[in-house]
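Heads up: the structure comes next, in structure tokens.
Excluded from the complex is one protein chain; the other protein chains are retained at their positions.
A, B and C are the chain letters, set down in written order, and residue numbers restart from 1 in every chain.
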Amino acid sequence: VRQQTAESYRGFRTAGIRLTEEVVPSLMDHRTDTLGDTLGPIHQFDKAHLVMLSEREVIPRADGAAMLREIRDMEKRGVEATRLEVGGGMHSGEQFLIRRLGESVGGRIHAGRSSGDLGEVGRRVAMRDSVLVLMNLTNELRAVLLRLIPDTVDAVMPGHTHGQQAQPTTYGHWLSMWAYVFARDFERFRSLYSRLNMSPAGAAILTGSDFDVDRARTSDLLGFNEPIVNTMDAILSHDDILECTAVMAVHGANIERLGEDLMLWSTAEFGMIDFPDRFCGTSSIMMQKKNPYAPQAMKALGGETAALSVMALYVEKGSTGLPIMERHATETAMWSAFANTKARLRDTIELLPDIKLRRERMEYLAGAHWAQATDVAAALVHEKGLPWRTAHQIVGILVRLTEERGIAPRDVTTDLLDEAAIEYMDSPVQLSQDVLQRALDPRAFVERRVLLGGPSAAAVLRELPGLERGLAQDIQFMKDADARVAAAAAQLEEAIDALVGAKSGAVAAR
Amino acid sequence: VRQQTAESYRGFRTAGIRLTEEVVPSLMDHRTDTLGDTLGPIHQFDKAHLVMLSEREVIPRADGAAMLREIRDMEKRGVEATRLEVGGGMHSGEQFLIRRLGESVGGRIHAGRSSGDLGEVGRRVAMRDSVLVLMNLTNELRAVLLRLIPDTVDAVMPGHTHGQQAQPTTYGHWLSMWAYVFARDFERFRSLYSRLNMSPAGAAILTGSDFDVDRARTSDLLGFNEPIVNTMDAILSHDDILECTAVMAVHGANIERLGEDLMLWSTAEFGMIDFPDRFCGTSSIMMQKKNPYAPQAMKALGGETAALSVMALYVEKGSTGLPIMERHATETAMWSAFANTKARLRDTIELLPDIKLRRERMEYLAGAHWAQATDVAAALVHEKGLPWRTAHQIVGILVRLTEERGIAPRDVTTDLLDEAAIEYMDSPVQLSQDVLQRALDPRAFVERRVLLGGPSAAAVLRELPGLERGLAQDIQFMKDADARVAAAAAQLEEAIDALVGAKSGAVAAR
Amino acid sequence: VRQQTAESYRGFRTAGIRLTEEVVPSLMDHRTDTLGDTLGPIHQFDKAHLVMLSEREVIPRADGAAMLREIRDMEKRGVEATRLEVGGGMHSGEQFLIRRLGESVGGRIHAGRSSGDLGEVGRRVAMRDSVLVLMNLTNELRAVLLRLIPDTVDAVMPGHTHGQQAQPTTYGHWLSMWAYVFARDFERFRSLYSRLNMSPAGAAILTGSDFDVDRARTSDLLGFNEPIVNTMDAILSHDDILECTAVMAVHGANIERLGEDLMLWSTAEFGMIDFPDRFCGTSSIMMQKKNPYAPQAMKALGGETAALSVMALYVEKGSTGLPIMERHATETAMWSAFANTKARLRDTIELLPDIKLRRERMEYLAGAHWAQATDVAAALVHEKGLPWRTAHQIVGILVRLTEERGIAPRDVTTDLLDEAAIEYMDSPVQLSQDVLQRALDPRAFVERRVLLGGPSAAAVLRELPGLERGLAQDIQFMKDADARVAAAAAQLEEAIDALVGAKSGAVAAR
Partner (left out) sequence: VRQQTAESYRGFRTAGIRLTEEVVPSLMDHRTDTLGDTLGPIHQFDKAHLVMLSEREVIPRADGAAMLREIRDMEKRGVEATRLEVGGGMHSGEQFLIRRLGESVGGRIHAGRSSGDLGEVGRRVAMRDSVLVLMNLTNELRAVLLRLIPDTVDAVMPGHTHGQQAQPTTYGHWLSMWAYVFARDFERFRSLYSRLNMSPAGAAILTGSDFDVDRARTSDLLGFNEPIVNTMDAILSHDDILECTAVMAVHGANIERLGEDLMLWSTAEFGMIDFPDRFCGTSSIMMQKKNPYAPQAMKALGGETAALSVMALYVEKGSTGLPIMERHATETAMWSAFANTKARLRDTIELLPDIKLRRERMEYLAGAHWAQATDVAAALVHEKGLPWRTAHQIVGILVRLTEERGIAPRDVTTDLLDEAAIEYMDSPVQLSQDVLQRALDPRAFVERRVLLGGPSAAAVLRELPGLERGLAQDIQFMKDADARVAAAAAQLEEAIDALVGAKSGAVAAR
């Protein structure tokens, strides 16, 4: 007789049933400590599945109630610790119930499901919950960005391309860019969420079962939007992992770029910003050092999420259903990446408001290296009717002359401009000194750019209400999404109450 | 005097203006033959920008009209060839116009724009156009899948997990999975499209300009949904590339998996399907070979798109605006990946309907290796009220016994089942031979699974109308999206007509 | 007064010295529990550095001896726990010493070094030690492969390309391939080892120091081959990480491919091999399942190491010395990948000898699907003098005819061959039935291939001594390499003995 006693039950894999040997330890990756973020969701699925089975009377209601009572008892004692006591892993719920209620009752929980939907439900709920947190944090970050804009739209600084100074802009304009970037990250998460928050429950391993399960009910009890229809698709398609890790990689790359901007601007050579000391460390040998820790951690996120995305793509390569255990590798890396993404968003939310701008240095740089040159040419077009290209070439010569002669932009004279014009087209341009001076002023450069989305204070502030409205809508979306999850959890407890109450005492009578 | 004559004009980079040397040939990546898919879009942008400048009178209408007339002349002579004649590259429009009209007219086209918006507009339009093609092809593929389902819902075959036979399902159920997979791919493309089809035009390099440009007008003329607001964001954020390559990688991974399924099933050992000869090659040494070319090309797409995604993430790493030329590497790889994705979708659309199913072999396999075991246990639950786990363990022992004794599933007797039951729980289960036989029949296994999304013909066909409705909506979406692009192109030509007609002859009078 | 008392000393980063705030917890990644495999090596470096400083009298010998005594005391109490007590992290040695001996003595350990060489020494020693383990395990695996060859050179089976049967070969021939593959992996590790086992010690952060350090002495005491000469190179170049993760990725891909072969052959449809049960699991729903865990874990390694390689490349992108903390992400992933590579090698070493070959099935498959066709054409060349291409085309037609008519290879007649010949060239080939039969026999096919490296038993066994010699040399290399590390450790302890003994009691006299 191989049937185990309640106390000794070690799970369905015990040697002597189907297989004749225990799995070697190096391949046992099913303990609670490797379930990552899925432990809680798997526990919830145990409950929701039991409720559904009981309500449909796929199992006797009394048995269902008995099991649910034991699970509530487990919750009082601590879910994680209790599950670990009985061996851990995704089947620890069943193992616990069999040890407590014997196989004749506890052995009924797994009707109509498989490790497949356990794993997939656990994974999807855990991912869904983390994605919701990331969405909320992204909104918090957007709110911080919007709050900082009004006070920084006059902080003139150089913008760069090809690593070279391009044109003057402002810190507020730069913040506004990030508000749009993270609004798009939110959109990507929201779009992902619509596909991610779908229920595989009841699909078992790929064909469902011939038990009379109600997939919609389990889906509702777990806060999913609805069941994934095709049962093979539900368990064996993993484009949701590929999409999620890809979206995390895009988000990670955005965080990374933000970190790179901050790193560069905080070098002594740029000297444009300063971090609060608590986001920095110093050196054991170079005591002058104020190493920016926060932006480096932001940069690391790009690497971690890019690697995660590659791991997911690589591991999933293969025919449908072939790669199964390989997925553990992806998931382990994914729970870590979720944790680090949350940490980096929280850092950034706290860091940004406390960054100190060195406004004088920023504006000095914007005027000292010819970032404003574009508008000297534009002045020639506006004032003198020159074609753009002619004006552009004249000022190109002008810049070269100043470089050859060591003249700073602010010291340029109309004579020098005429010298350049004569070199290019044999005649002077005769721009007035006044116009030239305004053209050379980086602050005026910025203020002239009132076009849609431009860097002038007017243009940036004009868009702020729109950004705020967009954020408000997304915050509302999150309230609804979070509420849906909370309502499902409450509904699940109510359903358990109903079952446990109604059948109270029935088990004892068995 | 450095000003060039019309004939000799070689562009604004000529040595002697700003710089003193010509760029070394190994770094000149701006010729038409490296513009990839962006040549046409850049040409359109030249036209739209000229229309907008002329309408707003940022440049004299007569000059605008003259330039547009020349561009139409270029179109008669062939855009690509003509542009290559004048040196190629994204500024070949301006170069052509200056050579034809002199710098005094042709030198006006570039007012209020930069290589930045040229590159970004060209890239986004080219990506948008390719994404629209991919979306249409994805819909065609979905249509093929749906058409093939009704005739294949009775083609019983084994489903696999961990590389081992799992449970019987059908080819139609498998096709239905793919219909859902590609519906999600379409959703991802549609979501991407909403962020991709936004206009950077007028944002110049990061601050726009102080010319009175109308960004909305240019956006409309190019078929964009609307301008990207923040001008720095418009040019220097590239999360759209990261998202697009990521979505392509997810899509590529799906195509790859489909190819893997087909490859595996077409091995002699599986022997479940056969390809039309035109998708195969033979060998120069092994004349028996019928090498499946199409699925291997599908598999290669996974590698190409995964690599593209890594290249994009790697190349974009850095502070805002720092990586610029590096993007050429990504774009070159992206145009290739678009072309290959289109080719693979077209192959698949043609291949799938002509795959020959070896239905007898498929059904034989589904019954020969215990894929149906689940339902023997289920029968014990349904008929004998056993807990699932007890039934599961008994059948586990049964399977082991058949293996030890070399008994095929179909030859299993109720006696053997009882032997297993006795071994497990000291008593027989006494299932009737009839019930056992039905439990062992893979076709019956499938037919019992009528649950939502299950593999039975009834369940699969029940979902078909929903899939068809979804596809119909997405086809309508594509009609609208394609129409929008076509309408914009028409609107642009009309605007040119208006300008060219009204000011006809004006240039000659200059 | 900011100087800390011995008990309270919390390290050089304490707020109030250089910086005014403590680092936020989310950015404190310096605790012992995140040092990964580098804790031991950093401890060794503390000792070696103290020995060198004392011997050179960069610090008073008495102070050096006092510190070394305390460190030995720490070793008695447990290095990891003690270091964690004083705050953990790479500077826990100094912190421990200051707490025990006050800053006046303990504060001397860090003269002439930096976190830079602490981190780099710790990392390189840890990598070196893991690479040596991988090299030894690779040799063990090679030994297993060589042992299994003689008994399997007669196990005829089909070889595949394009997923289709190509030609008959043997399991022993396949094992021999892997012996060469892993010999090359060993070579790659050995080549890497020569660059990896170089000492950064004394290079501080990039310029070394003006203390009179002896870099060669520290290098010797840590078992390095020699110092990395250029001090900037020593700390800020990380191509050794890139190479190591790349070599691990190649090795991981090889292990992955081996796992794929085993997975495929163990499918019911191939049915060529069977795994010992302890490397498999079964299913909670499909009790017939014998899921091969070991090969899936082998496959996962490919994904983990590919991702690690990408993370390293991505994270290191940037100017020299810019990415520093990002490296923690790579290292965390690297220690995990080392552990998993070791585990998978150990699994494979244990698994391979216990795989059960289904020899009859293997040979049946090799003859049932025309894998032997090549040699029917070869027979026409040998016997009838036909050009290869003519023979190839005739047999191509023959195969098609058998397929159209449902004739198995073994039932082919010379008449049918003549029919094919006539179709191709209007005349029969008149091959004797005897020759045809030998051509059609997969075992004979294999035996005919006596060429260098061919699959015949003779050819495979002929190469075995060479493989064994190569392995013996590599085993000797490992003995030497391991001995070098052991000798260095002994030398370090002897040097400590000498210092501690000579100056015994000196500290107390202070």
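Going forward, a contact is a pair of C-beta atoms (placed from the backbone, for glycine too) under 8 Å apart; a residue touches a chain by one contact, two chains touch by 3 or more.
Please read all numbers here as calculations on a predicted model, not as lab measurements.
S.K.: Considering the whole complex, which of C:123, C:162 or C:358 touches the chain not shown?
M.R.: From the options C:123, C:162 or C:358, the contact with the absent chain belongs to C:162.
S.K.: Of B:294, B:378, B:460 or B:478, which sits in contact with the chain we cannot see?
M.R.: Of all options in B:294, B:378, B:460 or B:478, contact with the hidden chain holds for B:294.
S.K.: Which candidate, A:96, A:224 or A:314, sits in contact with the chain we can't see?
M.R.: In the complete complex, the chain left out is touched by residue A:314.
S.K.: For the chain left off this view, which of A:284, A:340, A:414 or A:456 is in contact with it?
M.R.: Only one listed residue reaches the unshown chain, and that is A:284.
S.K.: Please identify which residue in C:129, C:261 or C:347 touches the non-displayed chain.
M.R.: C:261
S.K.: Residues on subunit B that touch the omitted chain in the whole complex?
M.R.: Within subunit B, the residues that touch the unshown chain are 12-13, 15, 17-24, 26-27, 91, 110, 113-116, 118, 204-205, 209, 263, 276-291, 293-294, 296-297, 299-300, 302-304, 306-308, 310-311, 314-315, 322-326, 328-330, 333, 343, 346-347, 350.
S.K.: Touching residues of subunit A against the unshown chain: what are they?
M.R.: So the residues of subunit A touching the missing chain come out as 158, 160-167, 263-264, 266-271, 282-292, 295-296, 310, 313-314, 317-318, 365, 368-371, 373-374, 377, 392-393, 395-396, 399.
S.K.: List the residues of subunit C that touch the chain left out of this view.
M.R.: 1-3, 12, 17-20, 94, 98, 103-112, 116, 159-163, 166-169, 173-174, 176-177, 180-181, 184-185, 187-188, 191, 194-195, 202-203, 205-211, 213, 215-216, 227-234, 236-237, 239, 242-243, 246-247, 249-250, 253-254, 256-257, 260-261, 263-264, 302, 306, 309-310, 313-314, 316-322, 324-325, 374-375, 378, 381-382, 387-390, 392-393, 396-397, 399-400, 423-426, 445-446, 448-449, 451-455, 463, 466
In this text, only the chains that are shown with their structure count from here on.
S.K.: Given that subunit A and subunit B are copies of one sequence and touch, is their interface built from the same residue numbers on both sides (over half shared) or different ones?
M.R.: Same: most residue numbers at the subunit A-subunit B interface appear in both copies.
S.K.: Compute the distance, rounded to whole Å, between the mean C-alpha positions of subunit A and subunit C.
M.R.: The answer is 33 Å.
S.K.: Could you grab the centroid distance between subunit B and subunit C? Build each centroid from C-alpha atoms only and quote it in angstrom.
M.R.: Those two chain centres are 36 Å apart.
S.K.: Using mean C-alpha positions as chain centres, tell me how far subunit A is from subunit B in Å, no decimals.
M.R.: 23
S.K.: Multi-chain contacts only, two chains or more: what residues does subunit B have there?
M.R.: Where subunit B meets two or more other chains at a single residue, that happens at 160-163, 166-167, 263-264, 310, 313-314, 317-318, 374, 392-393, 396, 399.
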